[in-house]
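Only one protein chain is missing from this complex, and each of the others stays in its spot.
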Amino acid sequence: MAEASAWAALRSAAGSQGPAVPSIGSVARLMLERDLRLAFRKASQLVQPMAFFVIVTTLFPLAVTPNLVQLRRIAPGVIWAAALLSSLLALEFLFRDDAHDGTLEQFALSGRSLTGLLLAKTVAHWLLTGLPLALMAPIAGAALGVPEAAMPGILATVAIGTVTLSLIGAVGAALTMGLRRSGALLSLLTLPLVIPVLIFGARATQLAIRSEAYRGPLLLLAALAVLAITLAPLAVTAAVRINLE
Amino acid sequence: MSEATLEGKHLHLWRGERHVLRGVNFTVAAGQCLQLTGPNGSGKTSLLRTICGLSYPEAGSVHWRGEDIRQDLPAFHAQMTYLGHEPPLKMELTARENLKYWIGVRRRSSDREMAQALEQVGGDRWADRPVHTLSAGQKRRVALAGLLLSAVSLWLLDEPTTNLDVDGQRQVGTLIAEHLASGGLAVVAVHHALQMSPQGLHTLELGNG
Partner (left out) sequence: MNWTWFHRLASPPYLYRTAGRLTPWFAWPAAILIFAGLIGGLWLAPPDYQQGDAYRIMYVHVPSAWLSLMMYGIMGIAGGIGLIWRMKAAHAVAASAAPIGASFALVTLVTGSLWGKPMWGTYWAWDPRLTSELFLFLLYLGYMGLRSAFEELQRADRASAVLAVVGLVDVPIVHYSVVWWNSLHQGALVFLGRRAMPFSMTVPLMLMFVGFTLFSLSVLAMRLRAEVLNRERSARWVREEVGA
């Protein structure tokens, strides 16, 4: 009984909402740590979208032409179509496992902001897919005849564009998380919604490759990211709650 | 804060085309455990999920400390823990890591507390093994350790004795009894009656409506 009274004492301390409740910041850090650790224990899910990105970009020289001058002209389209498809591939896993094993249920019942927890998960997802894609894009660009001077521009556009992709993709992933086979449906839901990212991203990349000013489309891309950060987490939360109901 | 009581008032719930709960009423006071019995599909899990606010009842309401839980769900959630059919564990993480991330969202717990909780469920020997190497019964014990660590007044448990041996089943009974003795409350969906002293234990039979 000594043990039981120890838990009871803890409870009364927790009941008064004392210092035992961790701050939002430390919870977000905990969530990030958790998702990164999980991802590295299941490395295949981490590697697959990257490998997919490499494969898609190598298809074009094989299918179109190995001529670097011609490849340079289609490079923006190739990089962005490949980035879009790779991040879509990674989305399927975003909530699937957590929905299946009851983790999301515990999130929803934790007394903490579900929106905050899901946003932390989405940030982790971007760190694990968007950021690596942004780092890969200049390498793929080099293989497509893109001049070195354009590399920082390509890195920045893909990094900012994938923020929006992760957030809008998270809405699609949350809507389909309870469905058994959702791959094609997830693409059908997400792709029409992210067309603006493709348009502005490819345009900024194109301008960077031509060493022209790409600030305009890059800022539009950033504006989309800001809008997505503001609104998408609300939709993700609603979708998760609906699937837990 | 008023007295810890949980009340269900005229709860009606539909699942698809089935009217599973037809005007369910109950009251659980501090130191009491409500055991939900009934055949499969009688709505035990649905009722638990309605109590914790995941599902919306068609009619009726759940009250905690005299107030509708919908008034302030986060505050209610901070005082309860729900354990579903499956332990909410990540297979790739160890038992200890699982507890750290699961409970860490709710409250800050010390290593000593975690060690104590694990010891109490008999898990101190395998606490650092990845969960996928543990048996179903051991996973269940990790979930029970989490329940203790969350240090809340209200326990909502769905078949907590599944996959446990006779010894483990008795232990669940003891944990609940200790929880009640220290002023806690519990609602437990069960297949087989809980193995615990009948003091403070009430039964709600579902599925005859």
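Before moving on, here are some points about what is shown:
Residue numbering begins at 1 within each chain, and the chains themselves are lettered A and B in the order written.
The working rule: contacts are C-beta pairs under 8 Å (C-beta built on N, C-alpha and C of every residue); 3 or more make two chains touch, one makes a residue touch a chain.
Just so we're clear, the structure is a prediction, and the values are computed from it rather than from any experiment.
Across the entire complex, the residue among A:64, A:149, A:185 or A:226 in touch with the chain not shown is A:185.
The omitted chain makes contact with just one of the residues A:36, A:81, A:151 or A:238: A:238.
On the side of chain B, the interface with the absent chain consists of residues 16-17, 56, using the contact rule stated above.
For chain A, the list of residues touching the undisplayed chain reads 168, 171, 175-176, 178-179, 182, 185, 188-189, 191-193, 195-196, 199-200, 203, 220, 224, 227, 231-232, 235, 238-239, 242-243, 245.
By definition in this document, only the chains that are shown with their structure count from here on.
Chain geometry summary: the mean Cα position of chain A and that of chain B are 34 Å apart.
Put simply, chain B touches chain A in their complex at residues 1, 52-56, 74-82, 84, 86-93, 97, 100-102, 104-109, 113, 116, 120, 148, 151-153, 178-179, 181-184. The part of chain A that touches chain B in the complex is made up of residues 1, 3-8, 10-11, 13-15, 17, 19-22, 27, 30-31, 33-34, 37-38, 41-42, 97, 101-103, 105-113, 117, 244-245.
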